[in-house]
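Up next, chain A:
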Amino acid sequence: MIQGAVFLVSAILMLVVAATFIFVALNASKKAVAYPPLLEKSYSMRAKFFWVLSIAGILILVVTTLDLPYAATRGDVPGNAKLVDVDGRQWFWNISQTEFEKGDVVVFSVTASDVTHGLGIYGPNLRMLNQTQAMPGYSNALEVTFGEPGEYKLMCMEYCGLAHHAMVTAVTVSE
Partner candidate 1 sequence: MNGSSTIATIVILAIGLSALTVGTNGWSTWTAEAARRQAVVERPRPLPAYQLLDSRGESLTLAQSERDLTVVDLIYTQCPTVCLAMGAQFRQLQSELATAGLLERVELLSVTFDPANDDQSTLSDYLRRFGAVEPHWRAARFQDNDELAASLTDLGVIVIPEQSMGFVHNAAYYLIENGRVIEIFDIEARTDLFEAIRARLAT
Partner candidate 2 sequence: MTTSTPSPLTGSARAGILTYMGISALVYVLMMSLGLVMRLTQATWLDLPPNLFYEVMTAHGAGMVGISGLAGSGVIWYFLRRYVDLSTGILWANLTFFLTGVVLILGGIFLGGYAGGWTFLFPLPAKGLGAWGVPGAASFLIGLLLIGVGFLLLYLDFARAIIAKYGSLGNSLGWPQLFGGSTDESPPAAVIAATMVLIVNIAGILAGAVVLVLILVNLFMPEFALDPLLTKNLTYFFGHVFINATIYQAVVAVYEILPEYTKRPWKVNKVFLAAWTASTVMVMAVYPHHLLLDFAMPTWALVMGQIFSYLGGFPILVVTGWGALTIVHRSGIEWDMAARLLFLSIFGWCVGVVPAVIDGTIAVNQVMHNTMWVPGHFHMYLIVGLVAMLFGFMYYLSNQSKRTGIDKVAFWLYLVAGVAFSFGFLTSGMNSIPRRWAVHLPEWVSFSQSSSAIAAVVALAALVFALRFLTSLKHARTT
């Protein structure tokens, strides 16, 4: 599950930052050493740090942008996909189809009629599978594969007024 991995990676990186700060904090009030040699050493370490960060950044950037979620919106819809219209309104969803079968590839064509909403699709385990913005005058195509049977919730992810939190509906996926 991507959320768990994201959390883990973040936590590790944050721990690395924390460890560095704790190390320096513990050593800070020790007897002062001369600054220029320390600075020189620090600068050379920083140069290495910079390169590590740059190369890692570029690699991650390339890998993560190889597959962007915008293809369906640009017209590249998989041939077997079921097309479903979703229209967000204060405060409910209009969906053209609510019954699906396991393994269905669904492309939601998402728009809104009044204000900006956000459509988040949640799996039976209440984890988000995918989301997009629902905006008046625009249509975003959101591709989701229903891998397992159960109830999938559609929730509003963009604040849209007083019943924003009640803007929840469900579709069912059968075996």
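In the analysis below, a contact is a pair of C-beta atoms (placed from the backbone, for glycine too) under 8 Å apart; a residue touches a chain by one contact, two chains touch by 3 or more; residues count from 1.
A word on the picks: all candidates are chains of the complex that A comes from, given by their letters.
Source: prediction; values computed, not measured.
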### Message
Taking the stated C-beta criterion, I'd like to know which one of 1 or 2 contacts chain A in the complex.
### Response
2
### Message
If we count contacts the way the header does, which residues on chain A are in touch with candidate 2 in the complex?
### Response
2-4, 6-7, 9-10, 13-14, 17-18, 20-21, 24-25, 27-33, 35, 38-39, 42, 46, 49-50, 53-54, 57, 60-61, 64-65, 67-70, 73-74, 90, 114-116, 118, 120, 122, 126-133, 135-142, 155-166
